[in-house]
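Missing here is one protein chain; the remaining ones are kept as they sit in the complex.
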Amino acid sequence: MGQLKKILRTDSSANVLSSLIAILVGLLVGFVILLISDSSQAVGAFGAILTGGVSDMKSMGQVLYYATPIIMTGLSVGFANRTGLFNIGASGQFIVGAYAAIVVGVKCTFLPGALHWVVALLAAMLAGALWGAIPGLLKAYRNVNEVIACIMMNYIGMYMVNFLITKTVFDSLKNQSMRVANSANLPKMGLDQIFSEGNNASSANSGIFIAVLIAIVIYIILEKTTFGYELKACGFNQDAAKYAGINEKRSIVSSMAIAGAMAGLGGALLYLAGSGKGIDVVDVLAAEGFNGIPVALLGLNNPIGIIFSGLLIAYLNVGGFNMQLFNFAPQVIEIIIAVIIYFSAFALLFKGFIQSRKGRGGKASAAAGPAAAGIPISNDKEEGQKP
Amino acid sequence: MSILYFLVQQTMFFSIPLLIVALGGMFSERSGVVNIALEGIMIIGAFTGILFISTFQDVIPGQPVLILGILVSAVTGIIVSLAHAYASINMKANQVISGTAINMFAPAIAIYVARLIRTVQQIPFVNQFRIEKVPVLGSIPVLGPLLFQNTYITTYLGFIILIVSGIVLYKTRFGLRLRACGEHPQAADSVGVNVYKMRYLGVILSGALAGVGGLVFIIPTSTQFNATVSGYGFLALAVLIFGQWRPGRIVVAAFFFGLMKAVASSYSGISFMQSIPIPSYVYKMIPYVATLIVLAFTSKKSMAPRAEGIPYDKGSR
Partner (left out) sequence: MEYIIEMCNITKEFPGIIANDDITLQLKKGEIHALLGENGAGKSTLMSVLFGLYQPEKGVIKKNGKPVKIQGPNDATRLGIGMVHQHFKLVHNFTVLENIVLGVETTQNGLLKMEDAKKRVVELSSQYGLEVNPDALISDITVGMQQRVEILKMLYRENEILIFDEPTAVLTPQEIEELIKIMKGLAAEGKSILFITHKLNEIKAAADRCSVLRKGRYIGTVRVPVTSKEELSEMMVGRKVSLMVEKPEVQPGKVILETKGLTVASKTSHKNLIEDVTFQVRAGEIVCIAGIDGNGQSELVYALTGMIPADSGSIQLNGRDITGESIRKRGVAGMAHIPEDRHKHGLVLDYNLAYNLVLQSYFTPRFQRGGFLKYDEVYRYAGEQIERFDIRSGQGAKTITRSMSGGNQQKAIVAREIDRDPELLIAVQPTRGLDVGAIEYIHRQLVEERTKGKAVLIMSLELDEVMNVSDRILVIYEGKIVADVNPKEVTYQDLGLYMAGSAKGGAHNGTA
C-alpha cells in the first residue's frame, strides 16, 4: 500500500488523476443535463454516449477518423503550450491547411499517385506554418499578444478561404469545395476493410497512423533535442532563456510555425480522408481547431497523452451521434467537452491538493502548461530597459 | 448626405455593442482578471434576452419589454461570469482556459436549450423597437438625422454606460481600489482592500455588460438569434487593447471598428460602393486585418494593468 501511495504522489500520476477527474465531472454534468431535459430517455442516451464508440466496427473506425484531425490540432495547441504560447489560432491554421491540400488535390492531377497526396500534405503544412508564423512574428517583434492575433487570424483565414474556394475549387450545388482527385486521398491501408459493418465502411484511413507518427516525432523533438531544450526553456522562463543566449524571438516564431504546420496538416488529414467531405462555405470557424484545446489540456501537453485524449474526445463525439437516436440534440457533447475544459483548468489545483497532503511544495502553479502560457498581454518592457 | 446619415446610423448599431462589451472587459482586466469569455457571455446574454423578448412580446409591448430584456441579459451575464470568476480567483486557474471553456459552452447550451423548448435553434423576435424619430431632438438639422433618427434606446444606453464607467473608474473609491488591484494587488491588500472581492466585482461587471452587449448587438441587426455573435466578443477585446484600457480611447476604437463593420455589412446599400468591384469578403475581413495592423504598431508600449492574468495569492510576498 505504501508503494501505491508513493506512486500516486508522483507528479505524473497526480496529473493524470486530475485529468480523469475533469473528464468525470464533464460527463456527470452531461448526464445531469440529459436528466433535466428528458429523464425517461436520459439513461439510455448516456449509455449511448459511453458505448457508442465501440458499438460496432464501423463506429470504432469513425472514432479513428474523428480522432485524427483533433490529435493534430491537439498537438498544435499542446506544442505551443510547452513553449509558453497559447495557440488559439489552430482553427485558422487548420482551414488554410485544408484549403491548400484541397487545391493540390483538385488542381495538381499531373502528379503521380503516391506523390499526389504527399505533396498535398506538405502544402497543408506549409500553409499552416505560415498562418501560425504571422502571430509568432507579431509577438516576437512587435509584442502583440498572441491570443488576440490568433483570434484575428482565425477570422481572416475563414473569410479568405471561403472566398478563395468560391474562386478556385467551388462546387456551387453543395456550397462546398470540390471533390479532390482519388490519387490525392490518403491511402486506406485496408483500414476501411477492418473497420466496417457489412457494406458500410467507416472513413478510417492511414491518417491515424500519420497523426501518431507525428506525435512521436514531436515528442522526440521536445524531449531529446537541443532545439526542444531551448523551446521549453523559453516556455518556462523567457528571460532566463535570453540570458542563456537563446534567441527567444526565433524560438517564438519557430514554435508558432510548427504549431501552425500541425494544425494545417490536421486540416489536410480530415479533408483528404476520402469521406467525400468538403469545406462548407459558411462563415463559421472550424470547430476542430478549438477541440484541439481540450485534447491538449487533457493530454497534459504531452504528445503521447494527446494521442489518448484525442481518441477520447473523438470517442465522445461518436457516442454523441448515437445519442441522437434518443432524441437529444448533439450539442450535449459540446457542453460536456466545454465543462471538461473548464475543470481541467482546475486540474493543477487538484494536483497541488494531492501533493500537499505530504507537505510537498503545495503551491500549485496556475497554468496548465508552463507558467508563461497565462496571457501575457502586458510585458515587462517598461523603463530601465530590463531585457 | 443621406448616405452619411445612413452610415452613421448603421455604425451605431455596430459600435455600441462593441463599446459596452469592451467597457465590461475593461472592468475585469483593470481588476486583474483577463476575461476572454466575453464572446460566450454575449451569446448567453443575447440568448436569454431574446428568448425573454420573444416569449413576452405579445404580453408586454414596445420599449418596456426591451428594457426588461436588457435586465434579463445583464443578470444571466453575471451568472455566467461567476463561473469565470470562481475559476480565476478562488481556484487560481489559467484565465485563458477558463474563458475558452465558457466560449465553447455558450453556443452549445444556447442551441441545446432552444431546441429543447422551441424545437429549432433560432429564436425569432419582432423588432418593434426602432425609433423612427425622437420627438424634438430628431428635428435638429444635421444632428437630428445623425443621432436621433432610426435609432434605438440601446444606443443612448451605451453612451450612458460610457459616461458612468468613466466616472466610476476614475472618480470613485471603488474605481481607485479596483485599479490598484489590477496594478499591484499586494499594495492594495496591505492597506486592507479585499482583492478577491474587488476582482469578483470586476468580473461581475464585465459579465453584466457583456450580457447586455450581446442583446444590444442582436436587436438592431437581425430578426432572430442563432446562437452566435459573429466574433464580436473577440473584437471587443481588440477594442479594449487598442483603447489601452481607458474609456476615452475605447470609445474611439469602438467607433473605428464599428465603422468598418458597418461598411462591410451595408456597402451593398450604398450605390457608389457597389460599383467598386471589391468582393464582400474583403469588407468582412477589414476589421480583423485593421486590428492586426493597429496592434502591430501599438503593442510595443502596452499599458496593460500590470497584474492582470496573474492569480493573486495572499501567501506570496
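The letters A and B name the chains in turn, as written, and every chain counts its residues from 1.
Basically, a contact is a pair of C-beta atoms (placed from the backbone, for glycine too) under 8 Å apart; a residue touches a chain by one contact, two chains touch by 3 or more.
Keep in mind the model is a prediction, meaning the values are calculated, not measured.
Student: Indicate each shown chain that the hidden chain touches within the full complex.
Tutor: It touches the following shown chains in the full complex: A, B.
Student: Out of B:I3, B:A187 or B:I293, which is the one that touches the chain we can't see?
Tutor: Considering the complete complex, B:A187 is the one touching the chain left out.
Student: Quick one: which of A:Y229, A:F308 or A:F321 touches the chain that's been left out?
Tutor: Answering carefully, the residue with contact to the hidden chain is A:Y229.
Student: Considering the whole complex rather than only what is displayed, give the residues of chain B touching the chain that is not shown.
Tutor: Residues of chain B in touch with the missing chain: 167, 171-173, 176-177, 179-180, 183-184, 186-193, 306, 314-315, 317.
Student: If you put the missing chain back, which residues of chain A would it touch?
Tutor: 224-227, 229, 232-233, 236-237, 239-247, 356, 359-363, 370-371, 383-387
Convention: only the chains that are shown with their structure count from here on.
Student: For chain A and chain B, let me know how many angstrom lie between their CA-based centres, rounded off.
Tutor: 29
Student: Mind listing the chain A positions that touch chain B in their complex?
Tutor: Touching chain B from chain A are residues 33, 37, 86, 88, 138, 142-145, 147-149, 151-153, 155-156, 159-160, 162-163, 283, 285, 290, 293, 297, 329, 331-332, 334-335, 337-339, 341-342, 344-346, 348-349, 363-364, 366-368, 373-379, 381.
Student: Would you pull the chain B residues touching chain A in the complex into a rising list?
Tutor: Residues of chain B touching chain A: 34, 36, 83, 87, 91-98, 100-102, 104-105, 107-109, 111-112, 115-116, 230-231, 234, 237-238, 241, 279, 281-282, 284-285, 288-289, 291-292, 295-297, 299-302, 304-306, 308-311, 313, 315.
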